[in-house]
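Note that one protein chain of the assembly has been removed; the remaining protein chains are unaltered in position.
For chain A:
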Amino acid sequence: MAQFKDDPEKLPWLGRKLMLFDDKKNVDRLVYGLYALCALLFLADFFYKKKYYISAENFPGFYALYGFFACVVLVLCAKVLRRFLMRDEGFYAPQDTESEDHPDHDLGKESHYD
């Protein structure tokens, strides 16, 4: 979604380096890296002696599976609940700051390319 062409010369050093994520392939590489890391961590459970207080903890890959499913279930819950809980931004207006612009006296708006 690069609607905006950046001039690498004018970007700060770190920003220029990070431009590699403009390429979708590099983002995919990052995700594959995550898959690989997850696989390694799961396997790691078989190579050390776990110290635990709750018996479920000793199940191989317990933390991995629990983390994965907890987060998926929670996100799905949120997705369903959002249908009922979401309202228009001006729902509480004017007694609410959500639909107001942040006042300029509190800001220091500046564009990088100015």
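Side notes on the structure shown:
Assume contacts are C-beta pairs under 8 Å (C-beta built on N, C-alpha and C of every residue); 3 or more make two chains touch, one makes a residue touch a chain; residues count from 1.
We adopt the following convention: contacts and distances are computed from a predicted model.
Within the choices "RNA polymerase sigma-70 factor", "Fumarylacetoacetate (FAA) hydrolase", "SOS cell division inhibitor" or "Na(+)/H(+) antiporter subunit D", the name that UniProt assigns to the complex's undisplayed chain is "Na(+)/H(+) antiporter subunit D".
Take chain A: the residues that touch the chain left off the picture are 1-4, 6, 11-12, 14-16, 18-19, 21, 31, 34-35, 37-38, 41-42, 44-45, 48, 50-54, 56-57, 61-72, 74-79, 81-82, 84-89, 91-114.
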